[in-house]
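All protein chains of the complex are present and in place, except for one that has been dropped.
Note that the chains are named A and B in the order they appear, and that numbering of residues resets to 1 at the start of each chain.
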Amino acid sequence: MRIPAVAEALARWLAMLGGLALVAVTGLTVTSIAGRALTRQGLGPIPGDFELVEALTAFAVFAFLPWCQLRRGHATVDVFTRALPERANRAIDLAAELLMTLVVVLIAWRLWHGMWDKLRYHETTFILQFPLWWSFAAAFAAAAAGVLVSFCVVALRLRELLAVADDAAHDAGGDAPGDAGGAP
Amino acid sequence: MSNLELGLWSFPVLLGLIFLRIPIGLSMLSCGLVGTWLVMGTTAPILSRLKVETYSTFSSYSLSIVPLFLLMGQFASLGGMSQALFRAANAFLGHRRGGVAMSAIGACAGFGAICGSSLATAATMAQVALPELRRYGYSGALATGTLAAGGTLGVLIPPSVVLVIYAILAEQNVAKLFVAAFVPGVLAAVGYMVAISLYVRLYPESAGSSPRQPWRERLAALAEVWPVAAVFLAVVGGIYAGWFTPTEGAAVGAAGTGLIALANGGLTRRTLIEAILATATSTAMIFFIVFGAAIYNSFLALSQLPAEAAAFITGQGFSPFAVLAGILIFYLVLGCFMDSLSMILLTVPIFFPLVGGLDFGMGAEDFAIWFGILVLVVVEVGLITPPVGMNLFVINSMAKDIPILATYRGVTPFVLSDIVRTVILVAFPALSLFMVKWLY
Partner (left out) sequence: SAQEVTLRLHQFLPAQANVPTNLLYPWADRVEAQSGGRIRIERYPAMQLGGTPPQLIDQAQDGTVDIVWTLPGYTPGRFPTTEVFELPFMMSNAEAASKAYWDMFEKHMKDGEFADVHILATWVHGPGVIHSSRPVETLQDLRGMKLRAPSRIINTLLGELGATPVGMPVPAVTEALSRGVIDGAVIPWEVAPSVKVEELVSHHTEFAGGEALYTATFVLAMNKARYESLPEELRKIIDDNSGREVSGLFGRTQEHYDGPARQLAVDRGNTIVELDADEVAAWKAASRPVIDGWIAEMNGRGLDGQALVDEARELIAKYTAQQ
């Protein structure tokens, strides 16, 4: 498979897993509310519902980040770069993606150490008392996949920059094509 | 370079990065990381913080309301509820100039009554209302400006995440603050509607209109809104009756809208995937900004810039009202660059004890409530003031074809309306306090 296809498939499946976690949060919370409302009938809330919501949400966010990056979903201000030529914009794209990759690698690397800390210190949650490193491990898996996606996106932006450079070489002296770039 | 200078220099550097089209969250995060490194003189502390800080930010219970309300918004659109809502709004208001934008404001206010977050309100209502506004011929500027401003109602109308945080920092009663915020919140919605009517009078070409509809069709359109009303009542009623917290209410809303969309055939395998992917993009964007802001703000605190600025403002021997005005203006300026929750977290612990010691001719608790409402109002203005307004970015990123400059232009009347309202709230503390006095 070509790079964009691999990155797209990986990010999409990750986002779907995150979506599953969100649906789980929804179902869990609704069930817990119902159980809590029927406390007098001998039912009760799902034990540790709050901390399950927290763990699942964290996983979902980590799983959503690569998709957002791939789809240029992060908020930007494009007022001042509009005036720049196409090639400068593609160069900025590449620079931004390199910086993002640096941060994504940093986050995954530190999260890995965070996970080992939680394991080493035997930290658990309050109510269910499940080991905290489980949640960290799930988040790390998503963050690690995010690193792969991020490298692919850099390759993608590099290719776009080179394509513009080629075009410029072909029609020397002419304006760069007005293609807005956009999502793959 | 002293720490204070580092803090000062970070403003132009941050703006430079943002204006170079580096993602906002990434810019704040980079400035915060490098700044912290420079202040501490070593990378070790910031590296060790990063071991847990991403996880603990992303797992925040109070933020988990965001993806749930985004999902609810997606399901609401899939279930045809947004169209129904706007058909009804259009039936009643569409024949006026700016009427659909006004009903978008009304819908934001209604949504604000169940949602505590500005960004969630802006994002959710934009998903529902942006296509409709465009379809009815509204200019990109007015459409995005309306929704960015409308989004602030998510926090201005209680419940409100910002007020919860303020209450904790200032050790005040959240319930009383919620009550106090009610009248100013309604004033905000009314003020926005006035802003729309003035704007469309000045620029008649920026808003389309539809023919006046007979009452029979209005009622028919209204009847189509029942699923929205049902979910809304379940969520609002449930929260106010004490069946669940706002975050749990968001889950109930997502489940309810999901089931309705499933029942009327709007939710299929394909649309579910689309809904999840759209939720994923917005959620990741918002959380990444929150994370970047958290890192950047802790760097600012470390540089002692906010503390020095606060000391400077309060140390000039001015009258209490001049100090208050100075602080509110400081928030307005800071709000051009920072997000509201971070600003509150950064400054209230410094400002509140300082201004709390001044004499405004009212009791300590009254002052705390009044000051909380004023701070709430000015930090929310920050969400829609260019160049860095989180709501502006959220809305603009959902409307790829509209230049951010148009959004900046479109939001101007709403910012002016906000400033007028702030002056009114400063001049008449009773507007913020009488509901509290009446109910307690």
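Rule of thumb we're sticking to: a contact is a pair of C-beta atoms (placed from the backbone, for glycine too) under 8 Å apart; a residue touches a chain by one contact, two chains touch by 3 or more.
Remember, predicted model here, so these are calculated numbers, not experimental data.
In the complete complex, the hidden chain is touched by one of B:Leu15, B:Leu169 or B:Leu259, namely B:Leu169. From the options B:Met1, B:Ala44 or B:Ala311, the residue with contact to the chain not on display is B:Ala44. Of the candidate positions B:Thr121, B:Asn297, B:Asn396 or B:Ser417, contact with the hidden chain is made by B:Asn297.
Those residues of subunit B that touch the chain absent from the view are 44-46, 48-49, 51-53, 56, 60-62, 159, 164-165, 167-175, 239-246, 248, 294-295, 297-298, 301-302, 304, 345-346, 349, 352-353. In the full complex, subunit A touches the hidden chain at residues 36, 39-40, 44-45, 48, 50-51, 117, 121-127, 129, 131.
In the analysis below, only the chains that are shown with their structure count from here on.
Against subunit A, in their complex, subunit B makes its touches with residues 18-26, 29-30, 33, 47, 50-52, 54-55, 58-61, 63-64, 67-68, 71, 238, 243-244, 247-248, 251-252, 254-255, 258, 273, 276-277, 279-285, 287-289, 387-388, 390, 393-394, 396-397, 400, 403-405, 408. Within the complex formed with subunit B, the residues of subunit A that make contact are 12, 15-16, 18-19, 22, 25-30, 32-33, 37, 50, 53-55, 57-58, 60-65, 67-69, 71, 73-82, 89, 92, 95-96, 99-100, 103, 106-107, 110-111, 113-114, 117, 135-136, 139, 143, 182.
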